[in-house]
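Structure first, then comments.
Shown here: the complex without one of its protein chains, the others still in place.
Here is chain A:
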Amino acid sequence: MSKVRKLEEAVAMIPDGAVLMIGGFMGVGTPPHLIDELLRQGKRDLTVIANDTARPTVGIGRLVSAKAVRKVIASHIGTNSETQRQMIAGETVVELVPQGTLAERVRAGGFGLGGVLTPTGVGTVVEEGKQRIELDGTVYLLETALKADFALIAAKRADYLGNLEYALTARNFNPLMAMAAETVIAEAEDIVPVGVIPPDSVVTPNVLVDCLVAKERRHG
């Protein structure tokens, strides 16, 4: 059965205050039409888990600029002066997480793990409030799993069942986030008939995807 839904119907499932994981790295691999529609529907008080907030006019940065975000969990906000301003002014809560730790916390959430042990951050401010565990002479921090209500995923190609393929560096956090959310909404550049994507090329299996955003017609 086709999982294709109209863009506005897909985004209408997301309530104000929802916890969203959004794929992308500096906007590359962030689903552009889903961001447009979140803004158009005026969503508020979102928690966004993502690698970064890009720039004020790009990708996730647009949600921040529109003050749709209450909390950001990200590894980097240095390219977005508005996120920094909102953080310093106390308007938006920003939790900074080392990038590799963020990837593993999302992965743990999707893989049924309570968390991971990482040496990253030991002895730094990242350690504050966390449990330190020593194993075989190495000190690790216990970093807990992250989960979300919705994952907003950008893919290169989908089939009508929801099998997903990604392109180059636009892959980044997308396949991890597609595992870690209650509801997964994917936006693909192209949607092809079932069977066109070879099984070995599928990165995100269709069972993970709840909803595919319909494409605009290109040929009139």
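We adopt the following convention: contacts are C-beta pairs under 8 Å (C-beta built on N, C-alpha and C of every residue); 3 or more make two chains touch, one makes a residue touch a chain; residues count from 1.
As a working rule, contacts and distances are computed from a predicted model.
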item	value
Chain excluded from display, named as in UniProt, from "Amino acid ABC transporter ATP-binding protein", "3-oxoacid CoA-transferase subunit B", "Predicted Zn-dependent peptidase" or "DegQ family serine endoprotease"	"3-oxoacid CoA-transferase subunit B"
Residue, one of A:41, A:120 or A:183, that touches the chain absent here	A:120
Contact residue for the chain not shown (choose from A:7, A:35, A:170 or A:188)	A:170
Contacting the left-out chain in the complete assembly, out of A:7, A:87 or A:213	A:87
Residues belonging to chain A that touch the chain removed from view	25-29, 51-52, 54, 58, 74-79, 84, 87-88, 96, 98-104, 107, 118-126, 156, 166-176, 203
